[in-house]
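Missing here is one protein chain; the remaining ones are kept as they sit in the complex.
We call the chains A, B, C and D, going by the order they appear; numbering starts again at 1 in every chain.
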Amino acid sequence: MNAILFSALWGIVMMFSGVFVKRKSTVSLLAIIGIVLLFVANAIELNTYQPFFYIDSWDMLRVNSFNLSFLAVVFGCTLLFFLLSASDILKVGEHGGEYFALIFFVLCGISLCATFNTLLILFIGIEIMSIPLYILTGSDKRNLKSNEAALKYFLMGSFFTGVMLMGIAFIYGGNPSASFYIDNIQLGKDALNPMIATGLVLLLISLSFKVSAAPFHFWTPDVYDGAPTVFTSFMATIVKVGAFFAFVRLFENSFGKIHTQWQTLLVVITVSTLLIGNITAVFQQSVKRMMAYSSIAQAGFMLFALFALNERAKEGLVLYSAAYSVATIGFFAILIKMKDYTIEGFNGMGQTNPVLGITATIFLLSLTGIPLTAGFQSKFYMLMAAVENGAHFWVVIAAVLLAAVSAYYYFRVIQAIWFKQPANANPVNEEEVSGSFKLLLIISAILIIVLGVYPELLIQWLYH
Amino acid sequence: MNTILNLAWLIPVLPLVGFIINGLGRKSLNKGMVSVIGCGVILAAFVLSVMVFLQTKSGNTINAHYFDFIQLSSFNLGFEFKIDQLSSLFLLIITGVGFLIHVYSTAYMHEEDNKDFAKYFSYLNLFVFSMLLLVMGGNFVIMFIGWEGVGLCSYLLIGYWFKNTDYTKAANKAFIMNRIGDLGFLLAVFWLIAKVGSVNFDTVFSAASLAKLSATDITGITLLLFVGATGKSAQIPLYTWLPDAMAGPTPVSALIHAATMVTAGIYMIARSNALFSMAELTMTIITFVGLATALLAASIAIKQNDIKKVLAYSTVSQLGFMFIALGTGNYVAAVFHVLTHAFFKALMFLGSGSVIHAMGGEQDIRKMGGLHCHMKITSITFLIGCLAISGIPGFSGFFSKDEILVGAFSVHGYGPVLYSITLFAALLTAFYMFRLYFITFTGKFRGTHEQEHHLHESPSAMTIPLIVLAILSIIGGFVGVPEALGGHHQLASYLSPVVKSVTHHLSHSTEYILMAVSTLLVFASIAFAWMKYKNYQAEGNATGFGKVLQNKWYVDELYDVVFVKPLMKFSAFLNNIVEKKGIDGLVNGVGKAVQYGGRQFRLLQSGQVGLYVLLMVVGMLGLFIIQFFCKK
Amino acid sequence: MNILSLLFYILSAMAVGSAIMMLLSKNPVKSILWLIVVFFAISGHYILLNAQFLAVVNIIVYAGAIMVLFLFVVMLMNLNSTVEPVKNFRMQLIGIISGGALFLIILSSLMKGEGKAQLVQMRVGDAGLIKNLGNVLFTNYVLPFEIASILFLSAMIGAVVIGKKA
Amino acid sequence: MGEFITFPELFIWLPLLAGLLAFFLKGNSAKNWATFSSLIVLAVVVASLFYSDDKQYASYNRVNYYWLKQIGNSFFVGLDSTSRLLALLTAIAFPVIFITTSKNNYKNPAAFYGLMLLSQSGLMGVFVSMDALLFYFFWELALIPVYFLCSRWGGEKRIQTTFKFFVYTFAGSLLMLAGILYVYMHTSQRVFEDGTVSSHSFALHSFMSTMLSIKEQGWLFALFFIAFAIKMPIFPFHTWQPDTYDQSPTSVTMVMSAVMVKMGLFAVMRWLIPVLPAGALAHANMVIILCVIGILYASCIALVQDNIKKLIAYSSIAHIGLMCAAIFTFKEIGVQGAVIQLFSHGINILGMWVVFDIVERQTGVKNISQLGGIATKAPVLTIFLVIIALANIALPLTNAFVGEFMMFGGLFQLNPWYAFAAVISIILAATYTLNMIRKAFYGEVSPAVQGMKDIGFAEKSALAGLVLLILLFGIMPQPMIEFTKDALKNILAVLPK
Partner (left out) sequence: MDIKYYIGLSLALFSIGIIGVLTRRNAILIFMCVELMLNAVNLLLVAFSKMHAMSGVAKASANYVADAQIFVFFIMVVAAAEVAVGLAIIVMLYRNTHSVDINFLNRLKN
């Protein structure tokens, strides 16, 4: 509750700061203060279960340690994102304050998605999450790629909004209790009500679109590629895990009981997501685009949470969110500083900028899932959950084989960083890399390792 | 009273010590020291061997277990020696002849560098050590250790002049051919382990163990052991390494490739006579392989012009005789021939060494001739060797060969045939040995003037061993005078606790006739050789059948075509096609498939929103179909 | 066949027919006008279902505000005179086939269970009246109502960020 | 000492800390530090040999820390005979590598030696871990530093080659991870001392007591075995190896071929057979056939190799294949032979690499055809080489003879035909090894060899140490057999009673 309130309020604060505050550093400072406040407010609620202001939501929001700790992860990652990339956000255009405001609104949407208890809030939450993103994608107005990405994102996004609403309509229609509350959906006594089944598939499809699962992933590479890199970072991480959380929350609470009925669909989606994400990434030359495909591939792994739908899966989801977000945000923060986004652009970075090289390597190792990184632990939890579920063990085998493929493209970057000769010029815009930036990168890298060694640090919150 | 036998372990250890001292001290020791150490340890071992021999002669034997080599719950193998009549006889030969050859080497190798000299002696000592291990081993594995060890030393000594590519090739060939044989030995050992659970001689040869073995087992094991023997003792098909092994220094040829190592196969079969006696098929095979080898090698020897090659083929041929003896169950005769052969063949090799020494390294007999005038001792001792090997009555070879011939004759069924073919091989022996003698020592000198000027008798360190061996070649046969000639065959009775001597059913009169026939024919063939070669003139390469013989029946070439080249081609095929294109191609193919898939999937991402939406709608269709219209 | 059924069929035919016309007309402005007709037809359905509030809102918001906005943009871009280039025929055919297939598949999946006829309450029922809806909206639904303002705020910011001439 | 820290921990932490520290050292000091620390580790490992009696010194050799206990994992490390043996091999290998390659000048030595020590730590971890997850961790951790070492300091085609190696092994180990998870889900609960109860357990003993059907064991076996087979490597999973050995810096190749390939065999003995006994029995025949094919195949290919590094690689494939086959005979003699051969092969191949590193460093050539007459220029080196090479082809009285003898014996007991086929490799091995010696070391001095010098004291003493070990265990193998006897228990327990 605190999270929704504070993010909305701070969004408004940031909106006005765009008008009244002229100094860019003040704007970013304000944003950082805001996210810290948000984090603290959320943490207080996590500890006490008492929001600062109690609003009677008529049970439309459900707050528990699980979704609060998830939000803590989200806000923590956003804090990291702001710290690393605030200056780059301000560089996108002249509407710095507005960008931050939109990001806070997105956070509000994520908070809604994390705590919703009716389909209405889910819908509104997802829209609040999406609409600012359409804008952020197109925020680099002079850049035709950014324009194009925004339009593509918007058109496809609203199309699938329609699909989702159709799904909701059918669920409502098929639900004899005539309710939108997700835990109040009566699924039928013997056979599944066909209306609910249809609605379920439609919802599955539309949420798959939001988390860019195949075959509804087509928007992802283009949008991630076209959007300003700093927002790609945000979209690919925080927003994506937010959508995932909504996805899992909805399907766990409303359709968890008939899990087996839609597991086959999920198998298809998961496998094709892993396959397409990993295999297409192999051929990319642009690192940014490669990261887009990699985010599809990572989504494939996160889908295991839905596939398994057990305690371990929820733990894994939180862990995965943190691990994946920190690594990706960190890597994108480095990518933004690069002069050349192709893989060759990274050549020799290890020699010219060892700190960036080492941290980038750690981020990539984590994304690959090498042990002792958070990425490994999260993948491990996902696989463990999937195996615990017991069905379709072959999916796990397919997943690990495709994870080996993922090593192929992540390690191409690592190779460029360490084993290739640098081009004549420094591959990194040195003047933009400050000491504090490096320090933050190191901290994130350490965070990844710490989470890799002690994932309990995060998971124990869930059972707080 | 058995203190001597308890000290038997010193016999192999002494040469080992010599090896270590000479090997490590090769830079610091001078030649004198090296010689003293090298020969001294062998002499000491010889003295010990004599003492051991005396013990065993009075019937004392020992099975000494020193430490556990491999000890498992299901299998145990000790580091153990077995000293009995058979092994102590071999000890005598090895250390005795070995000592003489060591002494001879001090002179023969004197021109080598200090370092190489020491290296040479250390190898030689190591060889003696391995050979002793071979004959003293109390089980098949210890025997095998020595078995491979002598192979190794042979390899090292053949390749002693390692800068010469041909020599190193010969060394490799020796080692690899030996290894092929060793393989048979090894498999036989495994077979024994699998069936009997032990490789200890006493255990294996005990009645209880033998009862565990089926007829197939016995035939298999003995055949495999025999394969081992063919490798080491240069029998068909694994004999080709021995002539090539003449690349090594001549004393090495004398020691390893005439007197000791090559007789290991005979020793091993004699040692396992309990097994072999039960395997009739194997015995027949041994007989015929021995016969074929004796003939083949003898035929080749006729046309060889390299003095050492003639001797080498002669060795192969003589080993064939020994195997004929083994195959006919006449183990004592085989051992007897080993003994006499050790004397006269070592003698001849050393003699040839003396010649080569005098000729400044020349080995081609066509360039020699009339050496008798220049080096009388060598010539006379060599002649004694020739007489001995040809089987002139009174010389040692006569007795041992006679026994083999008699044994062959007495074989049930095809005895006379066997006898006549064997006799024919013996006649060839006499012929080519005297051909060699006449070409080398009689007639006119055919070499260059410098060589002629240089001709001289060898130093006493070389001649004394020659003389000693010549004496032994004469008298060595008297340990086995057959009953027909009024002897008691002391050797047979000495070996009787270990090796059953055959009691052949021939009457004395038959034996006399046989002896007379063979003696007459031998004289005839010597006379033929005299006729042919008393005035030998250097001739070009032979033609026709002679050429085939000169080229050793083209066996090397045959092996090359049948085994070596196909193997290399096959390997190259594996390397270039199967490995690179096949397996690695498959592995890379997976990578390529992934890349190809990446390229294809990429094309879907055409940038067209319309297409994207279409594909997504198709995806929706697919999911609906899966959900509602696919059987669960 | 009673009057309600008749009205239902007429309105349905009108909605589907205008929707198809919207697809078929080459001129964007005409498409917009056909779409407005569809919205009116849907509003008619709302009235049939006695959802008076939605009927009104639909006309005001959709047919009025939103469609006018569309029209305005089309005019602004001067697209009314130019005729949109058509997609190639094959793509159109595939599009139609897959859209139609989706329709059929969803429909048939809905028919899978043994469906007993469920009737719709028409012309009566007071839930859709403004008074009732207002009551619910500001009691039960006050939270989403407030939150919807954030949506509008972000849309507003978006319009500013994107619309402002750089 | 058992109170504060245990041996297996020391094995892991010492090189790890030393490695991390090495990253911050400059120039030669990193090299010296690495040598020094590896000697310390060796000392510690040797010391641990005196405390191997499990009853008396249990607390010295085994420790269990809480780590990831919610999912039933712990930092559970312990030493038994096999792991102690391999730890000893690792501990011997590294100082030898550091000393003999000390003349190689690697650019950025701090990183080089740091990574080397990290890989040592990973290897030690593989050998001592008693928890499946921990094992998997170390399994990967041993790989990563090696990947960086090869790609950074290797030959011309290093990047592609080591990348293939990396992806290949990574894919294999991920399959193993899937297998581990499946077995894990079938374990019973684990109760920790502090009362935490996890529903499943990663502990080795829990893995060993799972109830899996024969069918499950069958395909799980495949999952695990592929991972291990790639690591060993076994035909037909071996193609990464020759290229990688060829392209890696020799000191890394030494680590890989002396120690890393043993990981696969070790894992088979420690994790595969005891955990999936029925699967192992069911597949034993197939594995052995693969191994035997691989032995002959690799030996044949070695015959035609000109590149010495590849030649040794193929010979190593043949040797490893034999060990693997011997383990799967489930005969006492065969398995025991394989266990001691783990150590012996490590020592021998290490020696081979040491010699060829010296040759390559001095001549800059690794093709046999360009070498010749080294014996003239470097007699001492040649003597060492000949001894080591002879050990490599299992000449009696060298360590490898004992192992190979027992392994062939085991193979023969299982099925004589396997032994007949496999034994041919002895001839092939002799052929290619001796040919290599003949061409490279004997004969006339080739131009590339002209400038060669004989080895110095450090290299001499390292090689002498290896040769001593070769002879020691060749003449007196029984102590090692005694030492590793209990390793057989778990493996032979597979056989139906």
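We adopt the following convention: contacts are C-beta pairs under 8 Å (C-beta built on N, C-alpha and C of every residue); 3 or more make two chains touch, one makes a residue touch a chain.
Everything numeric here is computed off the predicted structure, so don't read it as measured data.
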| item | value |
| --- | --- |
| Shown chains that the omitted chain touches within the full complex | A, B, C |
| Candidates A:G138, A:P215 or A:P228 - the one touching the absent chain | A:G138 |
| Residue numbers in chain A that touch the chain omitted from display | 119-120, 123-124, 127, 131, 134-135, 138, 141-142, 144-145, 147-152, 154-155, 158-159, 161-163, 165-166, 168-170, 172-173, 176-180, 221-222, 225-226, 289 |
| Missing-chain contacts mapped onto chain B | 602-603, 605-610, 613-614, 617 |
| Hidden partner interface residues of chain C, rising order | 4-5, 8, 12, 15-16, 19-20, 22-23, 28, 31-32, 35, 38-39, 42, 45-46, 49-51, 53-54, 57-58, 61-62, 65-66, 69-70, 73-74, 76-77, 79, 84-87, 91-92, 94-96, 98-100, 102-103, 106-107, 110, 115, 117-122, 125-128, 132-133, 136-137, 140-141, 144, 148, 151-152, 154-156, 158-159, 162-163, 165 |
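By definition in this document, only the chains that are shown with their structure count from here on.
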| item | value |
| --- | --- |
| Innermost chain, where centres are averages of C-alpha coordinates | D |
| Furthest chain, CA centroid comparison against chain A | B |
| Separation of mean Cα positions, chain B and chain A [Å, integer] | 78 |
| Whole-Å separation of chain centres (CA-atom averages), chain B against chain D | 38 |
| Whole-Å gap separating chain A and chain D, where each centre is the average of the chain's CA atoms | 42 |
| Chain A residues counted as touching two or more neighbouring chains | 197, 201, 405, 408 |
| Sites on chain C at which at least two other chains make contact | 106, 109, 112 |
| Topology of the chain contact graph, where touching chains are joined (line, ring, star, complete, other) | other |
| Residues of chain D touching chain A in the complex | 68, 70-71, 133, 136-137, 140-141, 144, 148, 151-152, 158-159, 163, 166-167, 170-171, 174-175, 177-178, 181-182, 184-185, 223 |
| Touch list for chain B against partner chain D, complex | 67-75, 115, 141, 144-145, 147-149, 152, 155, 159, 162-165, 168-169, 171-172, 175-176, 179-180, 182-183, 186-187, 189-191, 193-194, 567-568, 570-572, 574-575, 578-579, 583-584, 586-588, 591 |
| Residues on chain D engaged by chain B in the complex (per definition of touch) | 164, 167-168, 235-236, 238-240, 297, 300-301, 303-305, 332-333, 336, 373, 375-376, 379, 390, 395-397, 401-402, 405-406, 408-409, 412-413, 416, 419-420, 423-424, 426-427, 430-431, 434-435, 438, 441-444, 476-478, 481-482 |
